[in-house]
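Only one protein chain is missing from this complex, and each of the others stays in its spot.
Lettered A, B and C in written order, each chain numbered from 1.
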Amino acid sequence: MQAPAVHRQTRPGLRQRPALGAAMSTSVAVLGATGLGGAVAAQLLYRHPAFELKHVTARGEAGRRLDEVHPRTRVPLELENFDADALDVEAAIVAYPHAAAAPVVAALRERGVRVVDLSADFRLRDRAIYEDWYGEHKAPEIFGSAVYGLPELTREAVASADLVANPGCYPTATLLALAPLARAGLIADVIVDAKSGVTGAGRHAKDFVETESNVQPYKIDGHRHTPEIEQELAALGNQVTITFMPHLLPLAQGELVSCYVTLSREAGDDELVELYDDAYAREPFVELRDGPVGVQEVRDTNYCRISYVQDRRTGRLIVFSALDNLWKGAASQAVQNLNLMFGRPEGEGIR
Amino acid sequence: MQAPAVHRQTRPGLRQRPALGAAMSTSVAVLGATGLGGAVAAQLLYRHPAFELKHVTARGEAGRRLDEVHPRTRVPLELENFDADALDVEAAIVAYPHAAAAPVVAALRERGVRVVDLSADFRLRDRAIYEDWYGEHKAPEIFGSAVYGLPELTREAVASADLVANPGCYPTATLLALAPLARAGLIADVIVDAKSGVTGAGRHAKDFVETESNVQPYKIDGHRHTPEIEQELAALGNQVTITFMPHLLPLAQGELVSCYVTLSREAGDDELVELYDDAYAREPFVELRDGPVGVQEVRDTNYCRISYVQDRRTGRLIVFSALDNLWKGAASQAVQNLNLMFGRPEGEGIR
Amino acid sequence: MQAPAVHRQTRPGLRQRPALGAAMSTSVAVLGATGLGGAVAAQLLYRHPAFELKHVTARGEAGRRLDEVHPRTRVPLELENFDADALDVEAAIVAYPHAAAAPVVAALRERGVRVVDLSADFRLRDRAIYEDWYGEHKAPEIFGSAVYGLPELTREAVASADLVANPGCYPTATLLALAPLARAGLIADVIVDAKSGVTGAGRHAKDFVETESNVQPYKIDGHRHTPEIEQELAALGNQVTITFMPHLLPLAQGELVSCYVTLSREAGDDELVELYDDAYAREPFVELRDGPVGVQEVRDTNYCRISYVQDRRTGRLIVFSALDNLWKGAASQAVQNLNLMFGRPEGEGIR
Partner (left out) sequence: MQAPAVHRQTRPGLRQRPALGAAMSTSVAVLGATGLGGAVAAQLLYRHPAFELKHVTARGEAGRRLDEVHPRTRVPLELENFDADALDVEAAIVAYPHAAAAPVVAALRERGVRVVDLSADFRLRDRAIYEDWYGEHKAPEIFGSAVYGLPELTREAVASADLVANPGCYPTATLLALAPLARAGLIADVIVDAKSGVTGAGRHAKDFVETESNVQPYKIDGHRHTPEIEQELAALGNQVTITFMPHLLPLAQGELVSCYVTLSREAGDDELVELYDDAYAREPFVELRDGPVGVQEVRDTNYCRISYVQDRRTGRLIVFSALDNLWKGAASQAVQNLNLMFGRPEGEGIR
């Protein structure tokens, strides 16, 4: 067949971003924009009314346009190599793998750039635990300087932070599920059976043929999100050693955690309702539901849906929590954090 | 197990729509809002800066909230029974099945409401052909009064129309693929091999077990979109009898049509580039691409992606066109039409 | 388009079943052969070297051929209405829903037909518990007369039984996972997080659009397989109240249960190896594995794959068990039981 005629991609309508008062727009960059989380972050910031996306970087794909690599983003910016000195921005989302992220974050912080980091490099506060699970830390001088950025739990600290560690996807789902109980010290023991599509399972995601029509556990010898969850439950006042077991499902996006909680004391319906309502009734991005919750309901959104049921026969409380690992579990939560850091309405650009 | 504690769904953040200058907002209703197309239309209009969604109706589910039936819409409005007299709106999107739509549209038109109708009831201009494929028409008095609303082809007529017949999903994809050729009278013969997910296959969509890991043709004795496509190709100046064959794929949303065109005369690369660029280089929602196009790239968007290749061995031109049947093939195109009818920017609320 | 030429389906090759010594073949029927479990049972028995499938019945589809309703079975037998007196067979698999099954089973037993019943009607031994979960029993006169047919646990009793209650799919997976521990009295507490494709979720399976790209719990107020599992664990010597929670996944066939066991006392690696090897090293249809097990590995087979891992931090033992709910969880296990009842090699016709 003949080589097809070559068209440049011409979508002039998209090139005009919403007009902004120049004074109010904050310049931002997304580093590692060709990973799945980074791409969604770029997609959201490119259309955000208060931020101007000036740079997108990617190792090995510099020169291509982001919308060629990830058509769904419709971000026609050219990918660049990372160069800290060339990044004349006020803020950045760093979407590098752990270990690779730390030195990049350090370089940005040195230059005064405010950062939301999607990796695990700054989430843990105990360096020994970090190095146990992830190996040597690559920017020890700023280890411990980050705020854990789960807005529903740490909103105020985020607002004034210069470095925000964006939570892991499973920790986001699990902590939102358990926080109302943890604050009341109600968790004596908890098993978290986690179910994720392939984008949430990282390197353990397999190819189509192995994944389709399948379900299986993975990382059965221990998942790195375990200490992160335990750290934040303790920060809420409930020290507990958890069992966490992830499973890979045949879907692209979405995570459901089923948390089996042994309560430290009896808790009646009214108390539970009050705990969960107090925590979330005014939260714009947490949806309390009765009955089953599913990941399809939150796909491509910043919402987390939570429901619970008490097993009358055993007294156990079962809490379900569903979110999109690329959105509330990563990129849209990063933008939610950026909104807080720059005094914008928390939900701007992520609805 | 114990009955779960009853929470009301509390998402106060969502209840505040973007503040509008009251003067500029046009009141609208979506009739048949619990069908898949209607639900997306309601979702888009509820957040649209220039329209105020005042009513959503559904036969048999009045009293429930739309976001209970379709959580992804996040439209907390209560579903009502249809009552033409109670609908104090300036415009409506009607998302009823064919035959059921006609009398509802007639009632609305009598009351001066401007209508975009998603059904097939007003798309055909020859009543004999309509009744051949669909049976008796239920509002013959207004048959023929509609404008066929494919904005890229009929933008000006839509702007002043009171009744717009929103195109079928397959016709939208096929006509956008073929219009540049049809205008030049280049189509001697065309075979359209159409591939759709289950929401595009209507009643022929089967349950999960029969659909998963499967692909099969359906309606092999003739699909009702055939005369609609032929009518509009003729309107563009190219009378042709087409072969149209739909297939059902294991996905929820998205349609790809592969159009095999025998050209009426030779056409070189330059001519083809010029024809397609003239047609679409300035269109905000048509994306010309080289190489394969896939439905995933347009899911949940108003975009239609088109590419073509010429088979040097046979001279045949093969045009591919991908869209989301619920969006550009139905609901977001309906909003695009509404925008035109009310003088709004064409892409408002559907980006 | 023209009506297609009418062909009768002509696959003469398939009509000749494997030649059998007439003396050795046992006549069988499958009642309810158009349900998914019944169809697989018919498919297996039609090709079984020792059974002759004489009748297949289905309410409401009498007169059609089974291979028209379920092409994959390739069983060209005509479906009949059920008539106990017309069934001149020595054995039957009954694949009716619970409550509907009981009277049919009773009628067959009266006529001396040996029965494997796929429903829940004869699995429980305590009638009060049955009626608590399923309502009134429809053949109380034979309640309690069945043998619970999980060959790996109850092989000898099955061999001489006239009525075998085929286990539920979840109980098969769970009991095979836990039996080695239960026999040793090692289970102090267990949470079973169960994950199933739509054919295992019964009436709760939803349509393609709601199921695709989704995962959600269902029957969160209590699943009927709970008392069945508890009964059989007790029969193995381990009385325990379990927590059982099923989830619906976007796949057609297959179930994985993840069992979180709190041990009643410490158990070392060696003891666990010995317990599982003693139980299954010589079992043809249980596959002990290290590492993750997935349902794809057992699809369309009678195998159950089991692996376990001990959480060093909590001491908890996590046992995974995967099977195909339509095969080992229903139809092929029913044939395995029939093989035992009629002195055939246990794996005949199901490899």
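Keep in mind that, in the parts below, a contact is a pair of C-beta atoms (placed from the backbone, for glycine too) under 8 Å apart; a residue touches a chain by one contact, two chains touch by 3 or more.
For clarity, every value in this text was computed on a predicted model and none was experimentally measured.
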item	value
Per the touch definition above, residue among B:76, B:202, B:250 or B:347 touching the missing chain	B:250
Missing-partner contacts on chain A, residue numbers	1, 3-4, 36, 198-199, 205-209, 211-213, 220-222, 250-252
Residues from chain C at the interface with the omitted partner, ascending	1-2, 4-7, 9-14, 47, 71-72, 212-213, 269-270, 272-273, 276-277, 280-285, 287-291, 296-297, 299-300, 307-313, 347, 351
Where the missing chain touches chain B, by residue	191, 193, 195, 197, 210, 212-218, 220-221, 241-243, 245, 247, 249-254, 256, 258, 260, 291-296, 299, 309, 311, 313-314, 316, 318, 320, 322
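Keep in mind that, in the parts below, only the chains that are shown with their structure count from here on.
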item	value
Gap in Å, rounded to a whole number, between the CA centres of chain C and chain B	45
Centre-to-centre distance between chain C and chain A (centres being mean Cα positions), rounded to whole Å	41
Chain A residues counted as touching two or more neighbouring chains	212-213, 291, 296, 299, 309, 311, 313
